[in-house]
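The complex is shown incomplete by one protein chain, all other protein chains being positioned as in the whole.
Chain nomenclature is as follows: A, B and C, assigned in order of appearance, with residue numbering initiated at 1 for each chain independently.
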Amino acid sequence: MTFLNRKDIAAIAILAVLLLAVLPLCLDPFRLNLVGKYLTYGFVALGLVLCWGDAGILSLGQGIFFGLGGYCMAMYLKLEASSPEATKIQSTPGIPDFMDWNQITSLPLFWRPFHSLAFTIVAVPLVPVLLALIIGLAMFKRRVGGTYFAIITQAVAAILTILIIGQQGYTGGVNGITDLRTLNGWDIRPDHAKIVLYFINGGLLIVCVLLAQFVRRSKLGRILVAMRDKEDRVRFSGYDVANFKIFVFCLAAGLAAIGGAMFTLQVGFMSPSFVGIVPSIEMVIFCAVGGRTSIFGAIYGALTVNWARTTFSEGLPQLWLFAMGSLFILVVVVFPDGLAGIYRRYLDPLVDRMLPPVRRRIPVAAVAETPQVSPTFAE
Amino acid sequence: MSSETDFLLGVEGLTVSFDGFKAVDDLSFYLDRNEIRVIIGPNGAGKTTVLDLICGRTKATGGSIRFKGRELTRMKEHEIVRAGVGRKFQTPSIYEDLTVFENLEISFPRGRSVFGALAFRRDADVKDRVEQIARDIFLADRLNDLAEYLSHGQKQWLEIGMLLIQDPALMMLDEPVAGMSVSERKKTAELLHRVIQDRSVLVIEHDMDFVGDIAHKITVLHQGRVISEGSMAHVKADPKVVEVYLGH
Amino acid sequence: MSDNEINTAAVSATRRRVLQGMAALPAAAAMLPARGNAAGPATATVNTTGLAVTDDTVTVGILHSISGTMAISETGSVEAEKLAISQINEAGGVLGRQIKVIQEDGASDWPTFAEKAKKLLVSDKCAAVFGCWTSASRKAVLPVFEQYNGMLYYPTFYEGLEQSKNVIYTGQEATQQILAGLDWVNRTKGSKTFYLLGSDYIWPRTSNKIARKHIENHLTGCKVVGEDYFPLGHTQFNSVINKMKLVKPDVIYAIIVGGSNVAFYKQLKAAGVDLNKQTLLTISVTEDEILGIGGENIAGAFACMKYFQSLDNPNNKVFVPAFKKMWGEKSVIGDVTQAAYLGPYLWKLTVEKAGSFDIDKIAAASPGIEFKGAPEGYVRIHENHHLWSKTRVGKARTDGQYDVIYETGDLVEPNPFPKGYQ
Partner (left out) sequence: MLMGYSLGDIGSIMAMQGFAGLSLFSVFLLMALGLAIIFGQMGVINMAHGEFMILGAYVTYMTSQVFTTYLPSLFAIYFFVAVVLAFCVAGALGMLVEWALIRHLYRRPLDTLLATWGLSLILQQVYRSVFGAREVGVDQPEWMMGAASMTDTIQIPINGLIVMALTAVISVFVFLLIYWMGWGKRVRAVMSNRAMAGAVGIDTEFVDRVTFGIGCGIAGVAGSAFTMIGSTSPTAGQLYIVDTFLVVVFGGAQSLLGTIASAFTISQARSTMEFFLSGSMAQVIVLLTVVGILMLRPQGLFVLKVRR
């Protein structure tokens, strides 16, 4: 894997050992399930690193994609839980309970394909990516960027929430889609199922980390960073800047959607409260705390902030907002690169000193200060 | 005149107005193959706007720009670049977080689509070409340095190098020697003479010594119009030019 | 970190929270050391399923939002539940055991509710949980309670369409709250035309649907002349007020919740709609909401629910002062707060009837449980785990209280899956 240098491999190995060995050994199934839930936000944070950290496109609408992915999965699970036998007390057996309560007498057309697991697995990333593609085409082709883009994605998140809540016959409304039971006949509720789901989730996350790292280390990754800093220069080097933005926005949407689907599986329901403005901004917070330009930072950020939230809300719920608010201000003002920035400044030089040098690079000083963009002449 | 097909770039009746203010007004000029043309004029004459119009950064209100027989005014920026027009900005515009090598590599004209960029590999072709260009722009020994550590003049050269690696038929340089030391200027002039072997160059410059050093032909702009065009001697002797410069 | 350390940390955190819960119950704390298992049957006989029951204590959970947007509404329920528990402890506890409380914060976030519910059942082995407020939070915890076989006492009036072995619904379901009020307004005011309003989510929509069916099918000559929904948090009602001025309904039937309520009633008043002349019937404004709306802005409106603080009966005359003594003179008690107060008592009575804390036995013993000491008056648990209760109509006064002007003669049967109303 030429896109990984020694440190990347070490970082991925540490992450994998932590997620797939250390945490499962240390935590009871209940806490492990919580960690699994936090990790689903890691997918979103991963996308934000590419989209926001690298390409400079701040999307305040990642909840849209997280939610859509989650809803796709929830629709499949709900249909499986609504077999005619299980719903025989309804006036129309075989459709989800909330539809029955809303006098819907046959399954709406857009629900029908979700009987198929294969379709669902394709739809989970594809539906959000399509929406991202539409938004991206409309915005980036017209050079909307920066704050405007952020505010418009926020408005889209608001619209989607109102729509989901308003169309409760088709979406389950504000309650969301609840009481999900089996995945292709396999009960997802017992502890051992949650543990299996946790490992699937962790494994998928590692795969996505590799994918993200591949993108970042490709020329496309360098173009994204170049575009963030000198958009015109990239454009006048013959690149269609909009296409690159659309690509990275769609990629981030797809990653968020996978997170959403895993969330639904592990938590057992999906509701509009994960789609709107507040959850979307919180997802940006996870990413910012971890470090917007570091993949690993973003994942640890998602873990840390959520862990802190659970801990605070168990002990001192009143202080939670204070802590979260201050943390956020502190990160933005003092540590714009988040946890990863602190690591890079204080710990990474130590690691460098401890690692035996393998290849000689000519300008050692310059490279050591910025391992992020260190070139690798591996070939 | 417009029937003439010998020119590389033909600008005819070019006009652009910003809320009624005509920055470029019915401008016409022609650029031959292998010609170095310098555009001069007082501040606000519309020089940079002309370059913006040619490379598609600003859309024209009227008129046409023909390049190798193709109409540029209807093309997008990246299409114009791919057609063979390169442009250097007034302030050096390079990627400071990347190394000199990576700066040149990004400009290498391959893998310009999204998936092309994803599949792009740094093969021998790329390395050879980058190293060759680096020698041309006097930066062969700085390839692995971050671009932000370069001096101002070196940054200008790097940006010129980023154009060269694309091998454009027309290079447009906005004040290429601004902020350079005397020796750097000489080197830059030398560089320009070398690189125009098989292309045309359109330069905006204030430094008249430098202009005299490189220009084949000079176009003088004033208030968005051409007031004089010809050799250095011709332009210097033109009373309209003298009036414009002295009158300000 | 080893397994053990984590567990120790969790236990000590739990203990700390128990202590906090106890601190809020000074009376209970004082009683605790004095009691032993001599007062009740042996633990082995009353707890065969490994619940957190010892010889002298039984642990229950309280699960509401004390942070986030729903904290506004849920605070009253927490207070009522704590009051009931401290009273029960003072009177000797349940089967001779003092009740210990573990309180968790749902933080207005539905997965958090599910998470905490699971914690209360799995880690803390609570014998019963009093909690939830919104339908969404209840829907989120319901699978947890069914999977881990817990018992939830849910206090809010809600849309119905649900019934579970593991839940006792101490508030009214929609038909109980709606039908009697509509009958009353039709009978006493001769109202024929109704304009239905609601916040846009499941409870108002389902309730309005029931109201519409009732108006169209059961009230002769009556019809619905308009129906509108607004997003939660909506604050601009002038257009709909004008619309209503045009159609001039006999009754405005409003199920608006939260901050929207304040905006709606203020704008209604400012638009010159005098609620003493225009009949307005609501099922969503309790005394709690009036605190924010301002009594003078809603005076004259009718509310239809099962409990008002001003209710004149002996039980309520004891309950209201006790509540104020514990939580302050300024506190007000709305319908849901009272329903939350019923939870611990109903659970106690059921445990005593079943002679056991076991969930299955309690679920089975619940139907038929009578509570004569309820502030709202006599209530009884139905086969479907909802309560038989009376429905009352109150008229809002300027001081933020209601005058009770009507109550049903008999207890109204709960009917969560009403035929002909779906």
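One rule holds in what follows: a residue touches a chain if its C-beta (ideal position, glycine included) is under 8 Å from a C-beta of that chain, and two chains touch if they have at least 3 such contacts.
Note that the coordinates shown come from a computational prediction; the quantities given were computed from them, not determined experimentally.
Across C:Tyr229, C:Tyr253, C:Tyr345 or C:Phe371, the residue that sits in touch with the chain not pictured is C:Tyr229.
Interface note: of B:Ala23, B:Ala147 or B:Ile160, the residue touching the hidden chain in the full complex is B:Ala23. Only one of the listed residues, A:Ala86, A:Val278, A:Ala308 or A:Ile342, touches the absent chain: A:Val278. Mapped onto chain C, the interface with the missing chain covers residues 69, 71-72, 75, 200, 227-231, 233-236, 238-243, 245-246, 258-263, 266-267, 269-272, 288, 290-297.
Mapped onto chain A, the footprint of the missing chain covers residues 58, 60, 138-139, 142-144, 146-148, 150-152, 154-156, 158-159, 162-163, 165-166, 277-278, 281, 284-285, 288, 318, 321-322, 324-329, 332-333, 336.
As a working rule, only the chains that are shown with their structure count from here on.
The central chain here, found by comparing per-chain C-alpha centres with the mean of all protein C-alpha atoms, is A. With every chain reduced to the mean of its CA atoms, the largest distance from chain C is reached by B. Chain C has its Cα centroid 74 Å from the Cα centroid of chain B.
Distance from the chain A centre to the chain B centre is 43 Å, each centre being the mean of its Cα atoms. For chain A, residues touching at least two other chains: there are none. Residue numbers of chain B whose C-beta contacts span two or more other chains: none are found. Note for the complex: chain B touches chain A at residues 55, 57, 76-78, 81-82, 86-87, 89, 93-99, 101-102, 105-107, 109, 111-114, 117-123, 144-146, 149, 159, 162, 166.
Residues 25-28, 30-31, 34, 37, 89, 91, 97-98, 100-103, 162, 165-166, 168, 173-176, 178-181, 189-190, 267-269, 271, 273, 310, 313-315, 317-318, 320-321 of chain A touch chain C in their complex.
For chain C in complex with chain A, the residues that touch the partner chain are 1-3, 6-7, 13, 16-17, 66-67, 104-105, 107, 109-112, 114-115, 118-119, 122-123, 135-136, 139-140, 142-143, 147, 161, 200-202, 205-206, 209, 229, 231-232, 417, 422.
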